[in-house]
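The structure's right below; bear with me while I get my questions together.
A single protein chain has been omitted from the complex, and every remaining protein chain is retained in its original position.
So that you can tell them apart, the chains are marked A and B in the order they are listed, and the count of residues begins at 1 in each.
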Amino acid sequence: MLMYVVRRLLQAIPVFLGTTFLIYFMVFSMPGDPVLALFGDKTPNPAVLEAVRAQYNLDQPFFVQYLLYLKNLLTGNLGVTFSGQEVSEVFARAFPVTLKLVVMAVVIEFLLAVIIGLISGLRKGGIIDNTNLVVALVLSSVPPFVALFLAQYFIGIKLGWAPVTVGANATWGAMFLPALVIALTIYVTGMRLMRGSVIEAQNADYVRTASAKGLTRGRIVGVHVARNSLIPVITNTAASFGALIAGTTVTEGIFNIPGIGKVLFDAITRGENATVVTFVTILTIMYVIVNILVDLLYAVLDPRIRYV
Amino acid sequence: MSDRITEHYVAPSDPNEGGEVDKVRLSDRKSNLWLDAWRDLRRRPLFYIAIAIVAVVSLAALFPSLFTDTLPNNDCQLANSNGAPTEGHPLGFTRQGCDVYARIVYGASTSLSVGLLVVLITAVIGIPMGALAAFYGGWIDSVLSRVGDIFFAIPYFLAAVVVMSVMPQRNVLVISLAIGGFAWASLARILRAEVLQVKNLEYVMASEAMGRSKFSTLVRHVLPNSLTPVIVYLTIALGAAITAEATLSFLGIGLGSSTMSWGNDIAQAQSSIRVAPMALFWPSLALTVTVLAFIILGELIRDALDPKARARR
């Protein structure tokens, strides 16, 4: 088991190299000159362009740029943004905010998925099941920008039940509303996965055995059906955790949350390579760790899964 | 001892009967499965509703002129901006004064194609990646899963910008590639988790014990029994892809406003939500109903294909 974890952690190294290279290359191959864009609609004098390019090594060929970036990275220098801030500082500032938001959203999503999925699975084909499906689908097919906008307008502005924007006040409470809205628009996948595995689990031998042994229905559902059905939902939750961390741009924009979604999006559109690569790489390492935890969790939930 | 003759009754052989039995056994097991599934589906009313919706949407996608005489992009008059329904324009007008109904009809083609193509691309990459990783384990798992991790980490916006700009032209295939080419990692992980569970089941071990090759066991036994989450994921991914196209349009890296799509309409209508919510409502409704139909269809097919679930009913 320990060996397994160590091996998995070692695998993070090639993932790290692969990610940095791929992302660096992608940002590099984005068409357009990022330096030119710093000057708005006015084309600056070529001399100025050159000076600014040289400052960010943008005048070097791709491999030199990439290697310079790696070299700096290994010496603990994560680079600077076009506005002259340390990328590491920007990340340290923005990441905890986004993490709070995403953790909250993912926990709510997970609970909704498990509870509603379980009910649906146990009542398969019934009116509750169908209602759950329609509700979840309607919620999920509202584009996020619309759902967030409506929630902010009615719950925040009209009813005054939640802060309208977050800004400097990035507390759990202030971000509950956006987290809830995100969860509501995405729980459908987890819910359906849970429902599907609950239906399967009910037919599984171990559940029949349990029921033949005369266990109470509550215990069968709670211990045998639910627990064994969690694997797909957990996998999905981990996936949405990853997707949300880098994908909260729209949410952060609407609720003015000073997180990494906005910084990353701006950096991408500006072609600010150091920021994009650093952010994405740190996030990748995080997914790797989350995925290790998830894989270990599989073994806990399903004793048949073993790692050597 | 052995000189004792015992007579046993031997049934007269009937070559035909035995042959038929053998033939059935020899013939592809799948055809039977699909036939059973079809018999099962025929009895479900929901199936017909879902099929009807899918048929109507597909028809609109292929022959939009059957549904409307209005050419949605050719007569947008600002005088009609956000206008209420009038004769010949049953759902009113967009902010640009285009006919909402005609745009929805003509948008079906793009939206449906993007949805289906993304699902196809996701499945074609995600299923082998997830299944092989989990089933073979070891270094294959390490390599495939880590490749998945890398793809997983790429912000889809970045991927979309790069794909959309590197490709010489923007069309449905390119945008589907931009979405699906980077969305398969989730499916691979979900399938991997399921296969990890299924591969330890008795019948899988039995299959291998009986001398079936590993790969064949995977294809014949493990995959079919791991499809539940795949179908769930893919049917929902269909809707998600249509919405993703909306978000990309919204961010300006979609197909451009002369290409009609529900996503584009939803993105455009967002800015008028306070004054003309219906222009947002109708394309959203088309999207929801279509996705619903596909999910129901996926669900019923999954049920029908699952012998255990069938037996229980």
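Criterion: a contact is a pair of C-beta atoms (placed from the backbone, for glycine too) under 8 Å apart; a residue touches a chain by one contact, two chains touch by 3 or more.
FYI, contacts and distances are computed from a predicted model.
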Determine which name in "Ethanolamine ammonia-lyase small subunit", "2-oxoglutarate ferredoxin oxidoreductase subunit delta", "Twin-arginine translocation signal domain-containing protein" or "ABC transporter substrate-binding protein" the UniProt entry assigns to the undisplayed chain of the complex. "ABC transporter substrate-binding protein"
Sole contact to the chain not displayed, among A:Pro96, A:Gly126, A:Gly167 or A:Gly222: A:Gly167
Looking at the full complex, which residue from A:Leu17, A:Leu67 or A:Ile157 touches the chain that isn't shown here? A:Ile157
Pick out which of A:Gly40, A:Gly76, A:Gly173 or A:Pro303 touches the chain that's been left out of the picture. A:Gly40
Contact with the hidden chain, among B:Val219, B:Leu251 or B:Leu285, goes to B:Leu251
In the full complex, which residues of chain B touch the absent chain? 74-79, 81, 95-97, 161, 164-165, 250-253, 256-258, 268, 270-275
Chain A residues touching the omitted chain (full complex): 30-34, 36-48, 50-52, 54-55, 82-85, 89-90, 93-94, 145, 148-149, 152-153, 156-157, 160, 164-165, 167-168, 249-250, 252-256, 258, 262-263, 265-266, 269-271
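The criterion applied here is as follows: only the chains that are shown with their structure count from here on.
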List the centre-to-centre spacing of chain A and chain B in whole Å, with centres computed as mean CA coordinates. 23
Touching residues of chain A toward chain B in the complex: what are they? 7, 11, 14-15, 18-19, 22-23, 26-27, 29-31, 133-134, 137-138, 140-146, 149-150, 188-189, 192-193, 195-197, 199-200, 203, 231-232, 234-236, 238-239, 242-243, 246-247, 249-250, 264-265, 268-269, 276, 280-281, 283-284, 287-288, 291, 298, 302, 304-305
For a test of understanding, state which residues of chain B touch chain A in their complex under the given definition. 142, 145-147, 149-150, 152-159, 161-162, 165-166, 185-186, 189-190, 192-194, 196-197, 200, 228-229, 231-233, 236, 239-240, 243, 246-247, 250, 266-267, 270, 273, 280, 284, 287-288, 291-292, 295, 302, 306, 308-309, 312
